[in-house]
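Below you'll find the structure I mean.
One chain of protein is taken out of this complex; the other chains stay put.
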């Protein structure tokens, strides 16, 4: 169960409206790695967490924090849209600044949401839950989380570069710092789990049943071998189970596939047509 | 530019048809973390790679391998669908085995693709490119890749548990081994990059501009503090820049938001309606 | 079965082309509450209507009218796109007006549809049928319809404010009037149904089986109680079955969830990892 | 900002696992009118609410309650999935009960989420934010909310009919009661707003600019006139501005559209091809 | 403008309910090549048709017919769902026939639509307008239409094979015949256009500006040359402009791409990291 506190986690107040920037800022609200994604991802990981109360609690803590980030961004975007113009655009274009503002806005910010934030990204594409990850395996999911915070911080930093508004930058400086913490947090949680299980997810599968001959082989599927110079091509493997191997010229091990004709009730290509 | 070799990378031949399993196997072909996703993800990361030829080559090597995995899975699924029944289902249900087969199939495997694999997941939902990640920052993206291979191997292992077919298990044992390698590979590449830059993505943002007071603080947003027991709540932070701090009772720093009424041309809620 | 009449239901002729406005106008053609949505919604409600010929006929009447509205908007948009420019945009930008036109267009209007309307919204997102509602319960669905006409009229009115073109405004004045009628119509139909059943949908569920202690309680899940001042917090409930109650400080009634560990074949987080 | 309480708002504990029912119950978690939809809808309406603190507070109260409903449903679904079988399905089919369980499950519940709830509907289709509504006009949005609670209660009631599990029914009896309250709540809020503005949304548009001749006319677009018998076809209009009128045989008012040929750079159909 | 006739274009009455078949039949209602797709496709092609009244009229004729096909399928599906069971499924499974019926239904047919047809396909995926084509070039679009009718008839024929219900088969025999006509119709329309323009779409592009050296060359991108045996590899090209050529061993003509490093404000991979 949840409770709401009226104050925002941190200030979210721009110096002045900027509807074009509002459109861009939507990316980190409703985009693939926006705050809605991590909110849903952490909450579902927490709710689905089986038998690990420490991790469940931690996941619900951070998931609850992310709702507050969604709130801050929605609030900021609404203010960036204050009094956004809706005049005739060709007329507006005579003043280049007004014209640029109108051309750069997301029209749904006036037509659909009435100057409010929307749960969409900077291209106007809606958030969908296939962005989120909750697999029931915490090591796998913490890697998803570290990725999400890495992509997220990268996007916020890029947005920081795109504005001079001190109010916006102030809020972003908070989100960037929290993303620093959250990257740290997932690295710490990953380290903790890896001390108790092997780093290959899932660690509980009996590796005798995998084709171990190719479990540490880098296969060079292009002409040229710059890829042989990386850490992945030589030396001890990261799981400690073998040595990396570089296969310069990989061979095919499988058959040439020949599929049976489809039965008549499928009405595929008639077989007497072959090789006419 | 690419060339095709007729032989498969590895055998893909089931002992017998099994259209219900065909539906399930679609998950690792066209699902969120299926082979189409990693194929597209690695190829786009490679094509977009700016000024790092070693990584570009490596990305295109593995991306090209993944096309071969898509091919193996598509071939396997088509064979699992050989002669799949399409009879009247109520009639079929009188034989429980036939009934279960028909009830468990994806009907599009007969109606739409004519006993062929489809680029969709096990719920019949189509692959879409928002599953993929290519941010222009390799450390961020290699974390996405490590996650993708972790989720992917987890799903393949689960599918391995769901069948007794030796042909299917043989092919899956190959894919599992390659996922072992690929997790190793991304861990190695991440380690290599982290030796040259700080582990917080992006490493090039001047951290003076972030709100550093909260860059290492875990905030406990739930009543109860099991989350204080984790590695993320105490000790040296993973980036080496500070100490983790546990904030048992986080405070709000921001304002209570009060938005301005919308201008008349938006036709929002009339303001005289407030507090009637 | 349907017949087509070549004349439009009402005039749809702009004074002059305006490809930027064409992009915006797409919202009420192919958006969440555009004419395609209501066309599909009313037709499916009519076709699925069980045993109520008066309502079925009315639904198919209005659904058929909405096809005509789709036609008017598509026709208008095609004309707004007449001779839309496709020149090199940087060159065009030297003339601010041309530049604004090109920057504000949906590029698919020239590349994909060849100056034709598309079944998408103002962000270029395609119509999809999850926008529509047909539940088999007419009181529920008429509320969906009243909402759709309210959102729809609001959007058309906003679009009216965004143009000075008299031809466009003339057509919109027709659509606005029809939306006035359609809001009236659904209010009338709702009133008629509510005279015969209770206003809580569905009215046929035996309310003894619901947890009636909380059927009329407003729960205050935020700190602060401005919400206590509304009609929903005191007085007779709207269904006539009780009194509204304001619960200032709602309590949790449920358990702290503790989920069982997953079985081994799921390969979740190894349980010995807990509390390491 | 938000806080989490570990106890659930109400009990969510099934008598026994039932993975087939878990699939169905997903509808009211992640479907078009599921709890995720109303959670997002109310929170965004609250965050975007301009200048009406009473309504803002109320919206955030109910939005916060809905997060708790998402939590209850996710928790219930995870338990319904406890130890769900993943054996070979053809084998399983020999026991009709096991066979039916396996055939009726969503395979993603084992392959993807590892026996956890997913933010998708009962067909496995992901939640997306185009399901939500926040227009900036509260009367319009409260109608959307009344609809959402009507559709939602209808779906929960249908799910109640589909199970005998007393634990599940107990939880559903809570959700049904809350939906009773929430329908009451939106009816009350609508009544309150309608006392201050006219019932046609938006009430602030000058109706002189709409084509008032057709603002109260029902148009009969089908052969046959059962639709003339409804409240919408005669008597005072609901907005009090006129009389309903029934147009038995509506006429077209518009032109036959004739579009100009496309300019050459569009490469449409060559015009000399017409009437060959 | 449109009018509705209450009678269906053809009979749509099953001998008996069959909710499992109802799920399958959805494919040709709301699937990629279902009746909703062709309805929308032909109507939009007609409404966007520039300056060719004969084709416009023909397109609107067939588009209007397709609305009637949508109506027939929706009506049939609703009847196939008559009295569909919603009991506890595990209980039902004790009777294998009832169990199979419940396991094979789309649960949304009872939970969401209340035994009504839905605008979705047989996997429950919603219709979306990216299925449709209207390019402004009629020759291109008539090829899209010929494809749609080919895929559509193929799917209906497969569905015909999946049932013994005489009422269903009677309706399908009508749809199959109409698809026969519609394939004929688009072949005829294509022939007519091709008599007036060249068969390569668009015919109005000056072919001097294309790289004509490769306008008739088949390139063999796989090892092995079975593909050399087709009509496409030798003889006069279909456009009459050249001879087909078979390039057994195609060469690359382009550069090895080397992209510039990203500017600092993008925060890509630090360049000093290259070749560490």
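A, B, C, D and E are the chain letters, set down in written order, and residue numbers restart from 1 in every chain.
To be clear about the criterion, a residue touches a chain if its C-beta (ideal position, glycine included) is under 8 Å from a C-beta of that chain, and two chains touch if they have at least 3 such contacts.
Since the structure is predicted, the reported quantities are computational estimates derived from the model, not experimental observations.
Colleague: Which residue from B:25, B:38 or B:78 sits in contact with the chain not drawn here?
Modeller: The one listed residue touching the chain not shown is B:78.
Colleague: Can you say which of A:68, A:112 or A:159 touches the chain missing from this structure?
Modeller: Spelled out, the listed residue whose C-beta touches the missing chain is A:159.
Colleague: Touching the absent chain: which residues on chain E qualify?
Modeller: 5-13, 32, 53-58, 60-62, 64-65, 68, 72, 75, 78-79, 82-83, 86, 110, 114-115, 125, 128, 130-131, 133, 135, 137, 139-140, 143-144, 146-147, 150-151, 153-154, 157, 160, 169, 173-174, 176-178, 180-181, 183-185, 187-189, 191-192, 199-202, 205, 207, 209-222, 224-227, 229-232, 237-239, 244, 250, 252-257, 259-260, 262-263, 265-268
Colleague: Touching the missing chain, which residues of chain A?
Modeller: Touching the missing chain: residues 18, 20-21, 23-24, 27, 31-32, 96-97, 99-101, 103-104, 121-125, 154-155, 158-159, 161-164, 221-224, 252, 254, 257-262, 264, 266-276.
Colleague: State which residues belonging to chain D touch the missing partner chain.
Modeller: 154, 157-158, 161, 229, 265-267, 275
One rule holds for everything that comes next: only the chains that are shown with their structure count from here on.
Colleague: Going by the touch criterion stated earlier, list every chain that contacts chain C and also contacts chain D.
Modeller: In this structure, the chains that contact chain D and also chain C are A, B, E.
Colleague: Show which chains lie in contact with chain D and also with chain E.
Modeller: A, B, C
Colleague: Which integer distance in Å separates the CA centroid of chain B from that of chain D?
Modeller: Comparing mean C-alpha positions, chain D is 28 Å from chain B.
Colleague: Two or more other chains touching the same residue: where does that happen in chain E?
Modeller: In chain E, the residues touching two or more other chains are 1-6, 47-48, 50, 96, 99-100, 103-104, 112, 114, 120, 123-126, 136-137, 154, 158, 161, 266-267, 275.
Colleague: If every chain is a node and every touching pair an edge, decide which shape results: line, ring, star, complete or other.
Modeller: Graph shape here is complete: every pair of chains touches.
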